[in-house]
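My structure is below; once you've seen it, I'll send some questions.
A selection of the complex's chains, in situ.
Naming follows writing order (A and B), and every chain is counted from residue 1.
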Amino acid sequence: MWIYEKKLQHPVRIEKCDLRMAKYLYTQYGGPDGELSAAIRYLNQRYTIPTKEAKALLTDIGTEELAHVEMIATMIYQLTEGASVEELEAAGLGSNYAIRERALFPADANGVPWTAAYIQAHADPVADLHEDMAAEQKARTVYENLLDLTDDPGMKDALRFLREREVVHFQRFGEALRIVQEYKESKKIF
Amino acid sequence: MWIYEKKLQHPVRIEKCDLRMAKYLYTQYGGPDGELSAAIRYLNQRYTIPTKEAKALLTDIGTEELAHVEMIATMIYQLTEGASVEELEAAGLGSNYAIRERALFPADANGVPWTAAYIQAHADPVADLHEDMAAEQKARTVYENLLDLTDDPGMKDALRFLREREVVHFQRFGEALRIVQEYKESKKIF
């Protein structure tokens, strides 16, 4: 189970109200390689991964990804909070306003709802950890796309933090893969 | 952000290995009115709900639903863990075995992947809290269906606990609706 702590993993201070970015950030909220995909992927894979260490790693990173979902949601909310209907329309968010006013929703930047088809689990630790390493590489590149799209210092700071975490997760999944491969070999010996 | 505590919200002790139930429990894992729908629905609605109390309530219940996702996943895992391929096939889980062996997946009991189309948010507290009350009623009835399908005491205990929580959530959302309606009226007055 989880306990909620009322703070963000990393502070979010957006200085320029850039509504375009609210739309684009959706890709990391409910898009294919976004934070929700990451959280559900790792927390779902925990049950059948064979080693205790890998299980703990998936729980840790999965829990951190929930905090990233919260950071992204906070950024989208801050960007759209005080915007007028006309400003939302000008930023390509008019359809979202029609569908659900300023409410958030786990969809991608085009409005396509999140689907579990974006993630996978196989009860095979080598396959699962490759899936996870690929997921982190894909999330990294999405943060780089978002960094290309903004020059707001506060936004850039949060995106760089999140990008950096994906690189760390990638490395940790790589280590887990080595441990799992050693475990598989040791099992064959005894 | 969230902190993981390594225990289940309520202990799960399944006495009879009933593989049919593993298949059926999926409806509360990745089905339309399951625990994942609940968690994502409430945590997503938090940003635009107007009162502090309603925001805290959505965070509390959303966080608890994450713990319910974990309980359901644990039950499915325990039921399938030691089962042979033949037993899985006999329980209608042969297709799932082909697709991803014994790994879990956020899909419904027919194997349809979870989609965010199951949930909604509207930045209108009256609409959102009605959505939430309906969600709790629907989850309650699904637990009643699952209770009809099993006679294992440990399974029944966990399902009754979860069913009871939905009833409590329903009541709390009902109270929040009254508070929101009072808040809306008070805003009109002053």
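Things to note:
Rule of thumb we're sticking to: a residue touches a chain if its C-beta (ideal position, glycine included) is under 8 Å from a C-beta of that chain, and two chains touch if they have at least 3 such contacts.
Computed from a prediction, not measured in an experiment: that's the story for all the values here.
This homomeric assembly is drawn with 2 chains in place; in total, the structure file defines 6 copies of the chain.
Keep in mind that, in the parts below, only the chains that are shown with their structure count from here on.
Rounded to whole angstrom units, the spacing between the C-alpha centres of subunit A and subunit B is 22. Listing the residues of subunit A that touch subunit B in their complex gives 1-5, 7-9, 30, 36, 40, 43-45, 47-48, 59-60, 63, 66-67, 69-70, 73-74, 76-77, 100-107, 113-117, 119-124, 128.
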